[in-house]
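Note that one protein chain is taken out, while the other chains of the complex remain in position.
Presenting chain A:
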Amino acid sequence: MRYAAHRLAQAVPVFFATTFVIYAMVFVLPGDPILALAGDKPVPDQVLDVMRERYHLNDPLLVQYGRYMLGLLHGDLGETFTGQPVSELLQDRWGVTAQLAATAWIFELAVGIALGVVAGLRRGGVADTAVLAGTTFVIAAPVFVVGYTAQIVFGLNLGLFPTAGTDEGWPGSYLLPGMVLGSFGLAYVARLTRTALVENLRSDYVRTATAKGMRRRRVVGVHALRNSLIPVVTFLGVDFGNLMAGAVVTEGIFNLPGIGQQVFQSIQLQEGPVVVGVTTVLVMIFIAANLAVDLLYGLLDPRIRRARA
């Protein structure tokens, strides 16, 4: 319990500092958003003043940030310069990104651990070499290269998956993008599982279990694998935040109307409120995931709990 409180106390200032850094970065975006809104037409000074006043653009940065955080407490993410609430704008889009990230995450978890176990059990074998080579390649190839290749091969040439959009709903439309998005994490999960399993299979407690006459399936499945999954759990937890934030590229390739696409457009249109709103929520997810992992880690391995508290 003390450990949990300690970690929570650390996470709170980090949350505020991170969101403030993002807020400040967006704030220094050059150009006047009110002028940009009007396009080529001249804007009367009076209108400019009223709009600036309405969106509190004249206040010091810290005051603006404070006001924003207060609004966030009530679930208010602010509104765009055209008067639309940011939360409304993002409502439908969160679902798309969450479905995409969840698909990728499940893919990473299931296939990644399976590949890692297969490779780790027969170290140096054909399967092991194939998994090592394959994962290195996937880690090295940038996600958009993987994405386009998958789109051409599986979508266009083989016709196995739809190439763009969300018409087929979940899971049909999300399978291929999910696999592309999750491919990087999958490679990490497989490698982490493999390395940990290889190390644990050589440990004393595994030898003891085998010596007692326990079946191989139980030795590997219950004893070795459970300990091997500790670093994997850490990675999977942290990676969920990464998947949500990293969806920008994948959503672009497969034309999925998620938050990544929205925020990318908003950055280029200088829609500061949308950028800050989305990034703040992403940071919250990221920090919460980190925190959850830290606590889970403490549960899985009592040594860590005692050492850190």
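Here is the rule we use: a residue touches a chain if its C-beta (ideal position, glycine included) is under 8 Å from a C-beta of that chain, and two chains touch if they have at least 3 such contacts; residues count from 1.
As a convention for this text, contacts and distances are computed from a predicted model.
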{"item": "Chain excluded from display, named as in UniProt, from \"cytochrome-c oxidase\", \"Molybdopterin-dependent oxidoreductase\", \"Putative peptide ABC transporter DppC\" or \"Lipopolysaccharide export system permease protein LptF\"", "value": "\"Putative peptide ABC transporter DppC\""}
{"item": "Candidates A:117, A:180, A:232 or A:248 - the one touching the absent chain", "value": "A:248"}
{"item": "Residue in contact with the excluded chain [from A:51, A:113, A:190 or A:283]", "value": "A:283"}
{"item": "Touching residue (missing chain; options A:5, A:50, A:63 or A:152)", "value": "A:152"}
{"item": "Candidates A:21, A:106 or A:299 - the one touching the absent chain", "value": "A:21"}
{"item": "In chain A, positions touching the absent partner", "value": "10, 13-15, 17-18, 21-22, 25-26, 28-30, 136-137, 139-145, 148-149, 152, 156, 195, 198-199, 241-242, 245-246, 248-249, 252-253, 263-264, 267-268, 270, 275, 278-279, 282-283, 286-287, 290"}
